[in-house]
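Supplied in structure tokens, the structure appears directly below.
Only one protein chain is missing; all other protein chains are in place.
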Amino acid sequence: MELSTLAQQLVNGIQSGAIYALIAVGYTMVYGILRMINFAHGEVYMVGALVAWLGTSRDWYGVVSHASTGGLVLLIATAMLVCMTLGVLIERLAYRPLRHAPRLIVLITAIGMSFLLQNLALILFGADPKTVPLTWRTVQLGGISVSLGQLVLLIASLSFMAGLQLLVKRTQFGRAMRAVSEDFQAAALMGVPYDRVIVGTFAIGAALAGAGGAMTAIFVGAPVTPTFGFMPGVKAFVSAVLGGIGNIPGAVLGGLLLGVIEALVGGNPTLSPFRDAVAFCLLIAVLLFRPAGLLGRAVQEKV
Amino acid sequence: MVRQALWCGVAIIICWALDRLLQAAVYGQWFGWLTDYTYRAFILVPLLFVTLAVSLNLINGITGQFSLGHAGFFAVGAYLSAGFSVYFASGWLAQVPPAWQGMAQFGLLLMAALIGAGAAALFGLIVGIPTLRLRGDYLAIATLGFGEIVRVLFENLDLFGAQRGFTGIPTWVGFGFCWYALLAIGCIAVSRNLLKSTHGLAFLSVREDETAAEVMGVPTTYYKVAAFVIGAMFAGAAGALLAHREGSIYPVDFKMDISIIVVTMVVLGGQGSITGSVLAGAGLKMLEELLRLLPVVTLFGREFQPSDFRMLAFALVLILTMIFRPQGLLGHRELSWATLRRWLWRSPKRVSAPPAEAISISGEGEQMRQP
Partner (left out) sequence: MTWRKWLLWLMAMAIIVMLSACTSRPGGSAGGTGTAGSSGMVNPAARLAKRNAAKVVQPAPEPDQNRIVIGVYADLTGDNSTFGEETRNGVTLAVEEANRAGGVLGKPVVARFEDTRSDPQQARNVVTKLIQQERVLAVIGEVASTMSLAGGPICQKYGVPMISPSSTNPAVTDQGNYIFRVCFIDPFQGYVMAKFLAENLKVKRVAILYDNSSDYSKGLAEFFQQSFRKMGGEITDVLSYKPQDTDFRSQLTTIRAKNPEAIYIPGYYKSVGLIARQARELGIKVPLAGGDGWSSPKLVEGAGGPGKAIEGCYFSDHYAPDDPAPQIQEFVKKYRQRFGQTPGGLAALAYDAARVLFAAIEKAGKLDRAAIRDAIANTRNFPGVTGVITINEFGDADKSAVVLQVKGNRFVFVTRITPETATTAASARQVK
């Protein structure tokens, strides 16, 4: 492979990996706190993309032109808000009644939630692909071509993740979050309002996934369908496991790594049909050989 | 031994007689509503899903190993048995003299079904062993991954028609009722007998508390793998029958939706309850087909077949069951003549003997909940 091709593939991989990372962060935070896999997370990402499409598909009384920078920022913010509400609702309606139920029951509920949202979107919006009507100029950097949209997407997602890291490490809410994830009961005894922390975690995770969805629809131009979130959701989960579930920098690393590996596999003529299987093979390999992930620490199971 | 074999014989004869009767009714158009379509939709497909649900119940319900990869086992059985029939068996059949065709076809179909079951069981072993180190949600994701990998593999194997679907499979199953019913009965019988044997307790102990079971000397590893192997075997046999009845199979027939639907059935019926799985499996599939018969409705300015709502309904059923009745319809209990009789003839005094003055309408409700 030529050097410029390799560099281009790396850029492609990092761009799709950034999206995986944005979703994976939500998985990892919820897992860190509740020890549950929020299967419906991928669908939240899909809802974000749907909001972006809805925003650009009609005029909305000419509030702001969606082609302007302000309009786009507003659109992404709306998507984040909608997804945040959705995330909180999912937690309140489906997961909170099961807070003390066995983990498998919560898992089954989460799978049900994922399918519920998918089919709700199917019924409300139909299965035909929906595209945001915007295109982006291409920038040439040596042998590498990057669209302006991709560049924005990359910078935005990296800054989102940096912001999240700051939030977790520097604020009081972040400290509460870490406390709950360290020891649920001890944190409650120390006066941490854990219900609020859980709601907050869901809200942040959902907002990030929503931003990811909206940006994929706007900057990549991917057609939105009800199953739009399923594969990215599963792959983001794989990224979270790859990086060590419960670990935010790990999720980012895992996402970027998965994106790059997929790009390299997808670019190979003989391997390209198997691109979707890569994530699963990686998952099983990690679970078998390094279940704590790349950056996670091994936890001894309590008996 | 002789006794069991006699029972087997009785089951086979009854199924065979029913098969003939149904065939006469369907092809002779005895009833207006009993067509090939309704027969397939309300009898065959539910039977298939009963087999799938009961076999998954063995893994999910009885042994407590949450598997989301049942469609994968189903696919392995369907594809490999179909491959055997297309590439080997039909060639052999062509050399058989016409008088023996029927017998040969029967033998080859049995062989194909066994190959499907065996391949799926082997696959179950392959999946079972490495995933033993995983528990709960990790296991669920890993099995989901295995299921998807199987599908991606068959999507790309030209030998099996890839995404075009594997067509031209000899339709040796023919009418099918006999085969489908026997497989379902076999699956139920094996599950029930396992559960009643000492092995059954071992399976249950793995579900209830793996660590405690291990401490008590139950080889948990062995039982976990055994559950996977047996469950996969029946799913594989079901796949083999599907392939040889429909004549063509497609990778999308085995997508994740199937796994989710079967999980819904097991969960709704009550994890661990065989009769629960049977009821939920047959019931949900029939309900789904009933939805298809309803007229088209217009919502949000678009037209819908009521069956478009079926996945939505499955999802809702799953969530609501988990929140309001996590033990499912039947819980761990079984529906049997004994329980039915007890339930019907039970006198209020036997359960508990409330003082005469305390018997009231609300008091009855309390007693109904007693096991």
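For this structure, a couple of remarks:
When the chains are written out, they are named A and B in that same order, and each has its own residue count from 1.
Just so it is clear, a residue touches a chain if its C-beta (ideal position, glycine included) is under 8 Å from a C-beta of that chain, and two chains touch if they have at least 3 such contacts.
Bear in mind the structure is a predicted one, so any value in this text is a computation, not a measurement.
The residue from B:148, B:210 or B:246 that touches the chain not shown here is B:246.
The chain not shown here is touched by just one of B:87, B:222 or B:343, and that residue is B:87. Touching the chain that is not shown, out of A:73, A:162, A:231 or A:285: A:231 (per the contact rule at the top).
Residues 2-3, 5-6, 9, 12-13, 16, 19, 27, 29, 35-38, 40-41, 85-87, 89-91, 93-94, 101-103, 105-107, 109, 155-156, 158-175, 178, 246-248, 250, 252-253, 292, 302-303, 305, 308 of chain B touch the missing chain (whole complex, contact as defined above). Residue positions on chain A in contact with the hidden chain: 1-2, 4-5, 8-9, 12-13, 15-16, 126-129, 131, 133-136, 138, 140, 145-147, 150, 216, 220-223, 225, 227-228, 231, 262-269, 272-273, 275-276, in rising order.
Following the convention adopted for this analysis, only the chains that are shown with their structure count from here on.
Chain A and chain B have centres, each the mean of its CA atoms, that are 34 Å apart. Interface residues of chain A facing chain B in the complex, by the touch rule stated above, are 36-37, 94, 97-98, 101-109, 111-116, 118-120, 122-124, 126, 234, 237, 241, 273-274, 276-277, 279-281, 283-284, 287-288, 291, 303. For chain B in complex with chain A, the touching residues are 64, 66, 68, 130-131, 133-134, 136-138, 140-142, 144-146, 148-149, 152-153, 155-156, 211, 260, 263-264, 267, 299-300, 302, 304, 308-309, 311-312, 314-316, 318-319, 322-323, 326.
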